[in-house]
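Since the structure comes first, as structure tokens, the remarks are kept for the end.
In this view, the complex is presented without one of its protein chains, the others remaining in place.
Chain lettering (A, B and C) follows the sequence in which the chains are written, and residue indices restart at 1 in each chain.
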Amino acid sequence: MDVDDPRVGDWWRTSIIEMRPGVIRYRGYAIEELIGNVGFAQMIWLMTRGELPTQGQGRLLEAALVSAVDHGPQAPSIAVARMAATCGVGLNNAMASAVNVLGDVHGGAGEQAVSLYEDIAARQDAGASLQEAVRGGLEAAIARHGKFVAGFGHRFHPVDPRAPRLLALVDEAARAGVVGGRFAAIGRGVEAELAARRNGRRIPMNIDGATAVIYAELGFPAPLARGLFCLSRSVGILSHAWEQAGQGGRNKGPVPRGYLWTYDGPGPRELPPA
Amino acid sequence: MDVDDPRVGDWWRTSIIEMRPGVIRYRGYAIEELIGNVGFAQMIWLMTRGELPTQGQGRLLEAALVSAVDHGPQAPSIAVARMAATCGVGLNNAMASAVNVLGDVHGGAGEQAVSLYEDIAARQDAGASLQEAVRGGLEAAIARHGKFVAGFGHRFHPVDPRAPRLLALVDEAARAGVVGGRFAAIGRGVEAELAARRNGRRIPMNIDGATAVIYAELGFPAPLARGLFCLSRSVGILSHAWEQAGQGGRNKGPVPRGYLWTYDGPGPRELPPA
Amino acid sequence: MDVDDPRVGDWWRTSIIEMRPGVIRYRGYAIEELIGNVGFAQMIWLMTRGELPTQGQGRLLEAALVSAVDHGPQAPSIAVARMAATCGVGLNNAMASAVNVLGDVHGGAGEQAVSLYEDIAARQDAGASLQEAVRGGLEAAIARHGKFVAGFGHRFHPVDPRAPRLLALVDEAARAGVVGGRFAAIGRGVEAELAARRNGRRIPMNIDGATAVIYAELGFPAPLARGLFCLSRSVGILSHAWEQAGQGGRNKGPVPRGYLWTYDGPGPRELPPA
Partner (left out) sequence: MDVDDPRVGDWWRTSIIEMRPGVIRYRGYAIEELIGNVGFAQMIWLMTRGELPTQGQGRLLEAALVSAVDHGPQAPSIAVARMAATCGVGLNNAMASAVNVLGDVHGGAGEQAVSLYEDIAARQDAGASLQEAVRGGLEAAIARHGKFVAGFGHRFHPVDPRAPRLLALVDEAARAGVVGGRFAAIGRGVEAELAARRNGRRIPMNIDGATAVIYAELGFPAPLARGLFCLSRSVGILSHAWEQAGQGGRNKGPVPRGYLWTYDGPGPRELPPA
């Protein structure tokens, strides 16, 4: 085995954290300076982006993080957390099993919506009008992901109460010069186009579409929208796992004992002769 | 940074696998010799134990592995796998979220039962009769884990159809000299003692108690009983995740849409003044 | 199958979230009220505890959450996140694999330290002096978890720069009447006792000991200390997974290619005859 290669310490390389005995710096800032002076949402920004946000940017990020913490035990992520809590694993494990299911379908809508908005913005930059850009972006998104446009419509809420509130905060921040407001206009443009295609029946922006407006306004790359959603939803996941642990229960399945499931496979049969 | 320390290659040390370009040996055996000559259950034994089992030992391990693959979507592990499959994650991720919940309560009964049997055996070695040893072991287990004795009783099956079949195979293997039969006697001793304590009403050995007899007979340390259960149940987990993926569904929660959940928290209230 | 049982909707019961079409309330508060008015740390408190914190309580929680986000790629949680990011899984999956390893040893020190402090407080309540209570609590903790006292000492930092800063914030909050200050005294009492046992050589409080002071002052039950650590460390986990994804790399192992590992198992050998 060749152990002379001096590159071992380079195998792991980061610009996030510098450490020496007694010294911890994140992105150049000493940890003891950050503690007590910087909020949790600002810290999330610093760690993922490399610089501190302004107070206004931090508040907008905070609003998005607050908005997505939980959608109840009907959401697979929450149900998984609660089941896990009855199986004899730690809170960290229950959280892991649950965060893990925030995949393309369950946790990826915000990421897809940011991508859609960015695509529309790029079409505008190339000279298209807002409406043209929205139409082009929507066509591309539908071709790629199917007819459900990520960020719009909700199978439970006729109007998602989180979306208008988040958009109002974006408008306020735009008036204060904290953000440009371009992606709020794009998001509303998508909503208008979707309604136009259904003879005026609205498919209103949902939480994923609204947080995506915020993330795009704040300059987060699309994949981080999913990462931020995972941080946010982790709060609800932890809370439900903890509540379920307090309720007791052992090996709690999805439905009460008597219900079992429907079996539609082959009827009883014998093994073939060996 | 000090990169002169020649110990980097020692940081990871294993007696499981030796590798050089073009050479892979597990526990000393070349992989190309193992492939085609050794069954999957034998390979599991070699990897976890360090030596190959005899054919008889391998067959008994195989029976235990076959017996625990699945207990339907009422089991949290299977429900988690199926939910995960509707959330837009890979089969590996669905399997991970599900295997992860095989904790002390859901996946640990076999481990606890092996520990119980080992404790009883140690009491016999120290001079106790089977009945004395069983009583002492049971008292200790109940003091430690509570009144549910791992490996005995089932909330669904009056008699678990897997247990008598597995015990019959152990008896057969004992007659053939493959195993000693001591732990089969201990397991039955526990069953008899539990019945005696309930005026003859049986709390029959379940699959965890029966596979634990096999694992103890074969000399597996108790924690590996959980590991082997994880390998076995992974088969059902994969199968259900795959079946669910084929059925479609998006973000499938535990119960149908209309059911939601019971909310028993505070009624509507206003935020306190800032 | 019996489908007449009207209890299905009760199978999942929560006091965290109430939902109807168009309505989402957490602990009684409408989501649109919370968004923009309540910070992320306050929301974490509301979700896990049931009531909103005061501003001062919220700030102290926020300081603890900021302090624990990251300890570099030497920490298994961070290394796992970075490796996972090179294996072709989503950010949610990389986060899950990493949060999952925040077990008793890696993520449980804060929980154990809160338990220790609570035990000492209970001894005081029963009439012991601080010193007597500390000694009794320490003996019990060492008997249970071994000689490493969770929350004190660090294998890398002679003095953990996060701990004194966090304690200073607790002192400040105690002076302002936000917290009682009892657990800061207990934590310092443990530190003093540990030094006394080593002829004055300090084993200074580390981040786990200091955040545990905060969590105990704020009334969080011990297991939530681990949950909160998971939320905090998730930020670093996400940041490193994201940074690693940007660096590229495929199937990145722990050390560079040439190093492999030390094999100390059996030498080459032949399969026994079938």
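Things worth noting here:
Note that contacts are C-beta pairs under 8 Å (C-beta built on N, C-alpha and C of every residue); 3 or more make two chains touch, one makes a residue touch a chain.
The model shown is predicted, which means the values in this text are computed figures rather than measured ones.
Note on the undisplayed chain: of the listed residues A:152, A:183, A:242 or A:259, the one touching it is A:259. Residue A:25 is the one among A:25, A:145 or A:202 that touches the chain not shown. Summary of contacts with the chain left out: across B:38, B:87 or B:218, the touching residue is B:38.
The missing chain lies against subunit A, touching residues 8-19, 25, 27-30, 33-34, 37-38, 50, 52, 89-90, 92-93, 96-97, 100, 254-255, 259-272, 274.
Residues of subunit B that touch the chain left out of the display are 1-3, 5, 7-8, 11-17, 19, 21-24, 26, 30-32, 34-36, 38-41, 43-44, 47-48, 59, 62-63, 65-67, 69-73, 79, 82, 90-93, 95-97, 99-104, 107-108, 156-162, 164-166, 169, 223-224, 226-227, 230-231, 234-236, 238-243, 245, 247, 255-256, 258-260, 262. Contact between subunit C and the unshown chain involves residues 1, 3-4, 6-9, 72-77, 79-80, 83-84, 86-89, 93-94, 96-98, 100-108, 155-156, 250-255, 257, 260-261.
Note that in this section only the chains that are shown with their structure count from here on.
Comparing the residue numbers each copy contributes, subunit A and subunit B share more than half of them at their mutual interface. Summarising the inter-chain contacts, the pair of chains with the most C-beta pairs in contact is A-C. Summarising the inter-chain layout, the chain whose CA centre lies farthest from the centre of subunit B is A. Inter-chain spacing, taken between the CA centroids of subunit A and subunit C, is 22 Å.
A separation of 29 Å divides the Cα centre of subunit B from that of subunit C. Rounded to whole angstrom units, the spacing between the C-alpha centres of subunit A and subunit B is 35. With touch defined as above, residues shared between interfaces to two or more other chains in subunit A number as follows: 1, 3, 7-8, 72-73, 79, 93, 96-97, 100-104, 107-108, 156, 255, 260.
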